[in-house]
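Handing you this structure, nothing more for now.
A protein chain is absent from this complex, but the other protein chains hold their places.
Right after this comes subunit A.
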Amino acid sequence: MKLNLKFSFLLTLMLAFILVLAACSGDGSANPDDGEDQDQTEDDNTDDTTDEGEDDASDEEQILVFARGGDSESLDNPSTTDGESSRVTKQIFESLLNFDKESFELTPGLAHDWESNDEGTVYTFYLEEGVTFHDGTPFNAEAVKINFERWADPEHKYAFTEEGYTYPIYGTLFGGYKGDEGHVIEEVNVIDEHTVEFVLNRPLGYFLQNMGMQYFAITSPAALEEYGPTINENPVGTGPFKFVSWSKDDSIVLEKFEDYRIEGLPKLDQVIFQVIPDNAARLIALRSGDIDIMDGLNPDDAAGVESDENLDLYTRAANNFGYLGMNVSKAPLDNKLVRQAINHAVNREAIAEALYAGYAIPATNPLPPGYLGYNDELEGYEYDPDRAKELLAEAGYEGGLEIDLWTMPVARPYMPDPETVAEIIQNDLAQVGITANIVREEWAPYLEKTANGEQELFMLGWSGTNGDPDYFLGSLLHGDSIGGGNRSFYSNDQVNELLDQAKVSIDQEERAELYKEAQRLILEDSPMVTLVHSTPVLAARNTVKNYVPHPSTSESLAEVELSN
């Protein structure tokens, strides 16, 4: 009797659990094929890891865990615009040129030398010899040609247009695609096994700069053939680390490429990119030693990291800026004096301090410091409410004025808390007699309506990609960019002329002077209040050596090592 009783008690509890179990099998049987397909592909990858993992356990392996807030979209870098993807592909792939560790200065990559003709229409790259892809196939000029044609030509057999692949960064930086009027690359020619030539139909001032970008890194043609449209989950490059496995929204595992072209690198045996979405949880994982580097530290936590002797604080150089745009096609913002007054009225230092805990630089120019042609002679508009009032009076607005202030609904690296910034600006403007009414829109309508010019004052920002000033000044302030990136509707013939010249010049010193002059004119015209350049903060265990954050957000981990 007693036994029976216990049994029935257990049975009732078990029934409850079966409820859950039954649900599992219920759905499992709905999609049996799908489940299995996935299992097999994942299986192949993970089997390798486990084998390696077991070998590893015996000796001292150098495994670095890099934790970040979100997963990569794709490991086929040219078909995304996603920074979390480049961060990983930077380890797997290499481009023809490379950026210096801390800046956008060019250094050799897969090409050890390069030259151009005097007009800047023919570029020749001399490629490293004896380099192999992770799949063992040789890297050569033909591989470069295939990759560039894949991005340029939607009809190319490796373009995978049908599967939804697009190459937006290529289109932006090379003026479109094959057949488009603006497309700059006429042809890519294989001169010999290790020499490749690019013929342009007109000079492009930042052509070499583009070649350093991670988006234009070279994939193994054999892998494109083998994996087809699943190349986004099977990256094969020439970089210091090769791909092992990817559990979506969890981790990406890379291991040392033994035949890497640079002797002695990489120093680490494995790199793991771990997704930990919650900021606080990521910091806990770092403090408990589960991870080695964390991206996206909250600036408010920086002080705590600095005082912890086990942790080191890193800052990434600024590569963006947030701004308060002024639609110059609308009254009263068509009046330069009003725009200058607004520039004097906004307290940039207060914004940098309140929002970034000081990890931001008040911005003078619409270009991050350190960029080619950054004009550091300009003073910028001081915070001076009295001067602002004088300018307003001069413009005929002694009695003050009322204006709409559009605030963006999403946080961005250059604007982590737009609502608060809007309130600070609203307050600053009230001090000088301007009543700003905050307008809120959803993100997509916000972008569409500001491109159409429905706004007066508006908040937005811009992030760099190739480290070239044209990407900032040309996209934001050239008259031709109205309807696109130029949401201030600013067009000054002199500025346009300077930017046009700088875009086609291949003399970088000359370009620098042209951009400096353009910045001076822009500052005088004041089509925007440049707010701040944010300098993102990261934290790492103090065992991590030689880690240098790059302003592009993707840095090579080849030289990083762990000390005990």
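One rule holds in what follows: a contact is a pair of C-beta atoms (placed from the backbone, for glycine too) under 8 Å apart; a residue touches a chain by one contact, two chains touch by 3 or more; residues count from 1.
Following the convention adopted for this analysis, contacts and distances are computed from a predicted model.
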UniProt protein name of the chain not shown, from "Tellurium resistance TerZ family protein", "Acyl-CoA dehydrogenase", "Peptide/nickel transport system permease protein" or "RNA polymerase sigma-70 factor (ECF subfamily)": "Peptide/nickel transport system permease protein"
Option touching the unshown chain, where A:I92, A:L127, A:V236 or A:I276 are the choices: A:I276
Option touching the unshown chain, where A:P138, A:P203, A:P229 or A:P385 are the choices: A:P229
Touch with the omitted chain, as defined above, among A:F104, A:Y165, A:F198 or A:Y547: A:Y165
Hidden-chain contact residue, picked from the options A:I262, A:I284 or A:A430: A:I284
Touching residues (missing chain, whole complex) on subunit A: 5, 8-9, 12-13, 15-17, 19-24, 26-27, 30-31, 33-35, 37-39, 41-43, 46-47, 49-50, 53, 63, 65, 70, 73-74, 79, 81, 161, 163-166, 168, 171-172, 176, 229-230, 232-233, 245, 247-251, 253, 270, 272, 274-278, 280-281, 284-285, 287-288, 290, 442-445, 447-448, 460-463, 465, 475, 483-485
